[in-house]
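Only one protein chain is missing from this complex, and each of the others stays in its spot.
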Amino acid sequence: MSAHMDRSIETTLSVNGTPTTRRIEPRQHLIDFLREDLGLTGSHTGCEHGVCGACTVRVDGKIVRGCLTLAVQMAGKRVDTIEGLSDSGEIAELQRAFHERNALQCGFCTPGMLMAAQDLILRHPHATRDEIRDHISGNYCRCTGYQAIVDAIETVLKAKAVATDKRR
Amino acid sequence: MKAPPFAYRKATTLAEVFELLDTHGDGARLLAGGQSLLAALNLRLSSPQILIDITGIPGLTGIKVANGTVTIGALTTHAEIERSPEIAHMLPLLAQAAPHIAHVAIRNVGTIGGSIALADPAAEWPACCLALGAEFVIAGKTGNRMVHARDFFQALYTTALGPAEVLTAIEIPVPAAGSRSAFVELTRRRGDYAIVGVAATARMDGDVLNGVQLAFLGTDQTPVLAKSAMAEIEGKNLSPVLIAAASKALASDLDPGGDAYSTAATKMHLARVIAGRALAALAA
Partner (left out) sequence: MNADKTKPGYIGQSMPRANAKRLLQGRGVYTDDLRLPRLAHVVFFRSPHAHARIVKLDFTHARAMPGVIAVVDGKAVEQYCKPWVAVLAHLKGIKSAPQHAIAIDRACWQGEAVAAVVAESRAQAEDAAELIEADWEELPAVVDMAESLAGKYVIHPDLGDNVCFTRALDTGEVDAAFARADVVVEETYEFGRHTGVTLEGRALLADYNAADNALTVYHSTQAPHMMQDIFSRHLDLPEGNVRVIAKDVGGSYGIKVHVYPDEMATAALSVMLKRPVKFIADRLESFLTDIHAREHKAKVRLACTKAGDILAFELDDMTSIGPYSVYPRTSGIEGNQVVNLTGGPYKHQHYRANLNVVFTNKNVTCQYRAVGHPIAVSITECIVDLAAEKLGIDPADFRRLNLIADDAYPYTSAAGMKFEKLSHHQALDKLLALMDYKKLRREQAALRKKSVYRGIGLAAMIEVTNPSPAFYGVGGARISAQDGATLRLEPTGMVTCMVSVTEQGQGTEGIFAQIAADAVGVSIDKVRVMTGDTGTTPYGGGTWASRGAGIGGEAVLQSGKVLRAHILEVAAAILQQSGEMLDVRSDAIVDVRTGEVKLPLAELGRIAYFRPDTLPLDFQAELMVTRHYTPRGYGFAFTNGIQASLVEVDVDTGFIKLLKHWCVEDCGTIINPQLVDEQIRGGIVQGIGGALLEHCIYSPEGQLINGNMAEYLVPMASEMPDMAIAHVVTPTKTSELGAKGAGEAGTAGAPGAVMNAINDALRPFKARVTAQPVTPERILRALGRV
């Protein structure tokens, strides 16, 4: 098959709640699509083979590896990126906890880490420190050594637990 | 590392898949979860002409229990199995194994069918299927056929699946009353490919283990039922002496190769250790 053939597929997906239509080359993974085509550079790649977790984004409510997701597969789906989670205020407490605890240094792993952390907070609100570590075990951070990240997530879980108790 | 160019079609029926497979032959790859395939493409380890996305085909998902059989659709994700109350209740071995598969983000997308069709020697599901006596439902242009797990995994990354066939479901007999299961896997880090692992099931009748199944992953080029070891244990009272005998018998069952970090001898040693731990867990 000729390499010059235009294989682009018109694809409509929702990005941070905004319906988005583009012609997408099948081989382009979701992160490259977000970064190159939509200018959403908050999502990063670190290995492009699904191990480091820098590319973690949310598709239809579930965290996935953006580098192991073809953008064309996102037709009809909802993609949430760090920009969306941030601007909507969804992760404001988490960001504040990370900031105060210095649970980030260079920041490159941070968008993916926040995605994983938010997923844990939504699904496992009673997670122990070991369970927190387990949930972020697929997100590589070279700078922090992880403890500050675990502390920050634990702080948010505890605050939510207190808030939940108060509501009862 | 950008993947080489390929075409993409999202199939809506199996018939469409077979047609595309006919047309493209070797140049086609089936795309389910894509967690292995897309990594390989990003690494430029292969250059297919077309990816056939099968995730939109109805009837390939879901977990059903009927007539003593648990049927798991091939497109069921690892996460769905991990979270399924039916699986936890009926096939606890799968619930024990699921958290070992990579990481949350991968489990949300990767499928049991994809894992079985790829048959990575260190994968969890093939060994579990072997231990549970699973049968695989394979669809082809001319109809379905069933292949038992013991016949399915043939060589390294080589299964009974033909080039124009699609794995559509996994059927697992509900274990008998009194069944126990244990899953032990050794990795340096959570979510890594197993160095060695074992999926173990048995019925506990008093102090005696019956119907012992020990399926190893990460040792050989396919998952292996450790028949000699199983024979040592079968129908006997579990004791440290018996466990030692079974571990020793593993030498006849397993033929591990070395890898970058472990020699064959180390792998064999570790296999013996986890066999003992799995058996102890079964009897606990």
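Order of writing sets the labels: A and B. Residues in every chain begin at 1.
One rule holds for everything that comes next: a contact is a pair of C-beta atoms (placed from the backbone, for glycine too) under 8 Å apart; a residue touches a chain by one contact, two chains touch by 3 or more.
Please read these numbers as outputs of a predicted model, since none were measured by experiment.
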{"item": "Sole contact to the chain not displayed, among A:I9, A:I24 or A:C52", "value": "A:C52"}
{"item": "Chain A residues that touch the omitted chain in the full complex", "value": "3-4, 27-28, 35, 39-44, 46-49, 51-52, 54, 81-83, 86-87, 95, 98-102, 104-111, 114, 130, 132-134, 136-150"}
{"item": "Where the missing chain touches chain B, by residue", "value": "1-5, 43-44, 186, 188-193, 260-263, 265-266, 269-270, 273-274"}
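Quick note on the criterion: only the chains that are shown with their structure count from here on.
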{"item": "Centre-to-centre distance between chain B and chain A (centres being mean Cα positions), rounded to whole Å", "value": "28"}
{"item": "Touch list for chain A against partner chain B, complex", "value": "1, 3, 7, 9, 25-27, 29, 32, 48-50, 53, 56, 62-65, 67-70, 72-73, 75, 116, 119, 134-135, 137-138"}
{"item": "Contacting residues of chain B [partner chain A, same complex]", "value": "1-8, 10, 31, 34-35, 38-39, 41-43, 49, 51, 53, 55, 79, 99, 102-106, 108-109, 189-191"}
